[in-house]
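What you see is the complex with one protein chain gone and the rest in place.
== chain A ==
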């Protein structure tokens, strides 16, 4: 098991006072909150920060942790010395944090005993029944999955009550059917796939929030899908028939003569196939070819002669 330097995680000196601990925690919690942060490892960092705060905010846990000594390096292999916590009382014991199942083995080995384990034991003896909690997770799918429906695998970590009355971490893989026509932000409810109930209680439900992986061609807003379509200047000016990709397969599209850059063409019902299918919009983008050869430079010269065109007119140029 790895030693965790809780001070380093919060960016603090060992001499920091309780007010500094709280301040550092608040700042980092805002920075790494998975709903707020755009950092890629936000969730992991957020858990780490919470774990560090769980220990350092409590003067007794902090004193016990400090007692381990400053001699350890972060990440160093660690075994708690026998009776390391002798003389410390963890009032209220165990965890107070909301998401304690996510805490590390290191935390568990130091603070996992005591009150938490015992109170679980008591509950068992009294034959206490309660419905399991709902759990919430996100699942990232491709846009194409929503067009066709798909089956995706998802790994979930659960804490379950072991035979000894202690919660254990268990990993579970589910194959989830993604219904056709889902859009971002929608939820799939999987009945009975949440936390197991206690005693005779039923299991909770699992809610999966849909998000889309970024796509190289399309982007979706709700059930509307957008595609940028590159066009040559002569195609946009003279009109053209071009083949356009859609998540459903290519279609032939007529570009009207005298189109303008940035204008949208609507493909009705080609957006996400929800109960009421969305539309797809093709955004026309002019692309100019570089003049590489003499013939091409001559063509541009003729182009210029044929037009009395000043693209900087609005700048007064």
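Everything below uses one rule, namely that a contact is a pair of C-beta atoms (placed from the backbone, for glycine too) under 8 Å apart; a residue touches a chain by one contact, two chains touch by 3 or more; residues count from 1.
Here is the rule we go by: contacts and distances are computed from a predicted model.
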{"item": "Absent chain [UniProt protein name; select from \"Sodium/proline symporter PutP\", \"Sulfate/molybdate ABC transporter ATP-binding protein\", \"Chaperone modulator CbpM\" or \"Paired small multidrug resistance pump\"]", "value": "\"Chaperone modulator CbpM\""}
{"item": "Residue among A:133, A:248 or A:279 that touches the chain left out of view", "value": "A:133"}
{"item": "Residue among A:30, A:67, A:148 or A:266 touching the omitted chain", "value": "A:30"}
{"item": "Sole residue of A:208, A:255 or A:280 that reaches the chain not shown, by the stated touch rule", "value": "A:208"}
{"item": "Touch with the omitted chain, as defined above, among A:190, A:237, A:265 or A:291", "value": "A:190"}
{"item": "Sites on chain A contacted by the missing partner chain, in the whole complex", "value": "26, 29-30, 33-36, 38, 46, 50, 98, 133-134, 136, 151, 153, 168-177, 179, 182-183, 185-191, 193, 204-209, 214, 219, 221, 226, 228, 230, 274-275, 285, 287"}
